[in-house]
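Every protein chain but one is kept in place in this view of the complex.
Right after this comes subunit A.
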Amino acid sequence: MAMEMRLPVARKPLSERLGRDTKKHLVVPGDTITTDTGFMRGHGTYMGEEKLIASVAGSVERVNKLICVKALKTRYIGEVGDIVVGRITEVQQKRWKVETNSRLDSVLLLSSMNLPGGELRRRSAEDELAMRGFLQEGDLISAEVQAVFSDGAVSLHTRSLKYGKLGQGVLVQVSPSLVKRQKTHFHDLPCGASVILGNNGFIWIYPTPEHKEEEAGGFAANLEPVSLADREVISRLRNCIVSLVTQRMMLYDTSILYCYEASLPHQIKDILKPEIMEEIVMETRQRLLEQEG
């Protein structure tokens, strides 16, 4: 267990290693996108001196006549129907403030929360006083975006049995632009753990529960010790996700699973070493290309 010291090494640029055919049109703030005035300008652009200039750093997307720039590193921008994982920061009257890596704290109204037992009734004053019994500061929840306010703040709801307070597990925070939009964000991976890929960049890895709990949202967190085998799977998944993110790859169930399988020959703590990280992600990329083509 000796300490490992190394000298910093310049990271190789991605395009060198990729050899991708489709080159993305990347811009930085101030770059001219086009001098053609026939386009409508979308988000991330502005008109200046007869040309369209980018105002954020990202890739240019063109849909017919609309040009917009999608930022690569940005806070989470909520859209209705997204699954998010958030952390409670405040308990207020009739609502909770949830941190979801967006510009403003999201809001979870008491009326949007499932009561234990799944009952549907009007929330009374007793419920309001017992709010801290359901969710405290620091708790993690999974929820869905119900509405987006005009200032960009997001309103969440947990009105389904699959959402609610999260129990034991590991949280990984990544950039929201790296989480691929899919039909479902709750995955039970065949390697033995489950993962929730929040659209806001919060990834929650937890041991697969043996039987599906019947209580709404699972308020009573299971605090029993998790077995060592499950822990190893969770730690390995966490390191794989961190290495995929460091190499700027999109996160979805297939990429995470391929990365997990590519990392099996190595020890869990070695996955984070730069050279092993590159090797594993290269192999993952290969497999994904083969699968597509």
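Quick note on the criterion: a contact is a pair of C-beta atoms (placed from the backbone, for glycine too) under 8 Å apart; a residue touches a chain by one contact, two chains touch by 3 or more; residues count from 1.
In the analysis below, contacts and distances are computed from a predicted model.
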From "Cardiotrophin-like cytokine factor 1", "Exosome component 7", "Globin domain-containing protein" or "Sorting nexin-2", the hidden chain's UniProt protein name: "Exosome component 7"
Among A:S59, A:Q168, A:S194 or A:T254, residue touching the chain not depicted: A:Q168
Touch with the omitted chain, as defined above, among A:R123, A:H187 or A:R231: A:R231
Contact footprint on subunit A, counting only the chain that is left out: 1-8, 87, 89, 136-140, 166-171, 221-223, 225-226, 228, 231-232, 235-236, 238-239, 267-269, 271-274
